[in-house]
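Removed: one protein chain of the complex. Kept in place: all other protein chains.
Then we have chain A:
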Amino acid sequence: MARIGRRGFGALALAGAASGLAAPRVARGQATTIKFGFTAALTGPFNEFGEGIRRGAEIAVEEANKAGGVNGRRVELAEVLDDQLVPDRAVQNMRRILDNREIVGLMAPSGSGPTLAIVDMVQADGRPIINPQAQTPTIVYPNGPDRPPRPNVFSVAISNTVESEKLAAALAGFRNIGILHESTGYGVTGAQLVRAEIQAKRRDARITVESYNQRAQDMTAQLVRVQRAGAEALLVIGLGADFAVIRRTMSRLNMNPALFGTAGAVTVPYIEGAGDLVVGTRAASHASLGRRPMAASAQRFVDLYRAKYGTDRWYGPDPANPLISLAATVGSGYDCINLLIDAIRRAGSTEPAAIIGALEATRDFPGVTSAAISFTPQEHTSLKVGDLGMYEMVKRDGRVVLELRD
């Protein structure tokens, strides 16, 4: 057995005293840090979105700390947990985050399922949360769009309401329309809203609606039903990998309607999975990264991302033209954290009521998802129809790119 001599005891005593003196300093240091937390799909098949918002949040925090922090305090992502887009796991993670009383601001998970699962507990807790990506409108407005929002829940995501308005404007040019949607909350709500919008614009519209389960390997039955109905245009509401399966099946069935997709559908997995077949696909997505010149706030974000991560899967291969989906996958996370930081700076406090009050007073904040983000006590969603663009996939210099059409 090792023996500790008198000198050893002395050294231990000194070390103990030193650590005792140092401990309060460390604790005070931690207390002065402004802490944020979130759960997202950091791994798993949908990590394109969760890892995306993590990167966005990280860039926002680094940028804030480089500029001297917020009211003299550093900013920190204290709790970043992985839920793989599984609602149960998101609930467990959010419970752990909420148990940490030092967390002053939250970001919602990267999808409607987990966000709907956690939103009631976050509302009961009262701390502010901003939703980067989940599109279901009831996340912010549980009792309908004309009723008050949840007091502490804000959103910079493209809501189904806004997206359906944009898509319906384009789809109303056709009389016979097919809608193929995934069987999630996002897909079902999206299909209902688009259908209602089209019917409001065009009474004689004939709409065929079919659904599929995420990651289905064959969707022939759904597509031949749409084909049989004589659809001149088809809208797919879902994610990119499923959209690729649908597009390839359409080709095998010799189906050639005008093809539309949602912002979540026209992502990298769609382009990689369907190859050149994607050419001609039209989709509504953030207009910010498609405009030239970009707004200063969008350009700054793009430059920061490229400097940190380079031209990777999220950014795309062309340094001058980042993927349009970068705004939704990464930019939305960047905006959420920046909005929280801005609100804390203006409020001069990290108390939930003060932050929420400041968030509701946000006016024309320059972001990535929108060049002018505003909230009011009644309006907790920032994105408007004008913030979306209608894109068309075209092939240029051997690569598929999205060109802003409207």
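Throughout what follows, contacts are C-beta pairs under 8 Å (C-beta built on N, C-alpha and C of every residue); 3 or more make two chains touch, one makes a residue touch a chain; residues count from 1.
What we mean here is this: contacts and distances are computed from a predicted model.
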{"item": "Listed names \"Cell shape-determining protein MreC\", \"Branched-chain amino acid ABC transporter permease\", \"Transglutaminase family protein\" or \"Aldehyde dehydrogenase family protein\", matching UniProt entry of the absent chain", "value": "\"Branched-chain amino acid ABC transporter permease\""}
{"item": "Hidden partner chain, touching residue among A:275, A:317 or A:386", "value": "A:275"}
{"item": "Touching the absent chain when the full complex is considered, from A:90, A:207, A:231 or A:244", "value": "A:244"}
{"item": "Which residue of A:93, A:138, A:227 or A:281 touches the chain not shown here", "value": "A:227"}
{"item": "Option from A:45, A:126 or A:173 whose C-beta touches the chain left out", "value": "A:45"}
{"item": "Hidden partner chain, residues of chain A it touches", "value": "43-45, 47-48, 210-212, 215-218, 220-222, 224-225, 227-228, 240-241, 244-245, 247-249, 251-254, 269, 272-275, 277, 313"}
